[in-house]
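Handing you a structure now.
Just one protein chain is left out here, and the rest sit where they should.
Here is chain A:
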Amino acid sequence: MAEQLSRTHPLEAWLPAFAELSGAVRISAEPFVPMTVLRADPATAGDVRIRGAALPTAPGSWASAGAGWLIWLGPDEWLLTGPGAAPEALEEELRTLLRPVGGSAADVSAQRIGIRLGGPRARQVLAKGCSIDLHPRVFTPGQSAQTTLGQAGVLLLALGEDEFAVLVRSSFGGYLASWLLDASLEYAAPALTS
């Protein structure tokens, strides 16, 4: 009889370690979410609304689009996350919207996974391996950055005052999870923070 293979999260092996962290830093793996890369000329796509949101034109910004995020990747490139949708359906939905203005959409769901980082020490953890200015007055909710964290290229989103999403290539997920756990150690070990 054929063996049944079930889908697992690339960070499944790290979930118990995430769960042991204290409240100063919280790390969790985002559930699988379909993602689509959009290309369009902002001059002609200005009136397009993606799940209620206009394409953000400010470099390093993101907007809520339905239950997902619409993230600036470049002057003519965006990333949309569509929780709950089927990857092919999301791609088709976006193609239908962008084709009339000469744009395109491509499914990239398999490219990245998400890690959620929160807690009062989350900024300090990120600052250990990220060279952009993460000061609360500079990297504010609604901003994003494509940069490096540790040795991995990441897409970093400020979701709230001390809430961040880190999107990373799946194959770098394990490395980044280990890196984040190591960076959180001094804030999260109960014996050291009490």
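Basically, a contact is a pair of C-beta atoms (placed from the backbone, for glycine too) under 8 Å apart; a residue touches a chain by one contact, two chains touch by 3 or more; residues count from 1.
By definition in this document, contacts and distances are computed from a predicted model.
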| item | value |
| --- | --- |
| Protein name, per the UniProt record, of whichever chain is missing from view ("Oxidoreductase", "Cytochrome c peroxidase", "Anti-sigma regulatory factor" or "Sarcosine oxidase subunit delta") | "Sarcosine oxidase subunit delta" |
| Option touching the unshown chain, where A:Thr44, A:Thr96 or A:Thr147 are the choices | A:Thr147 |
| Identified contact with the non-displayed chain, of A:Gly46, A:Pro59, A:Gly84 or A:Pro136 | A:Pro59 |
| Candidates A:Ala17, A:Ala54, A:Val108 or A:Ile132 - the one touching the absent chain | A:Ile132 |
| Absent-chain interface as seen on chain A, which is shown | 59-60, 73-75, 131-132, 145-148, 153 |
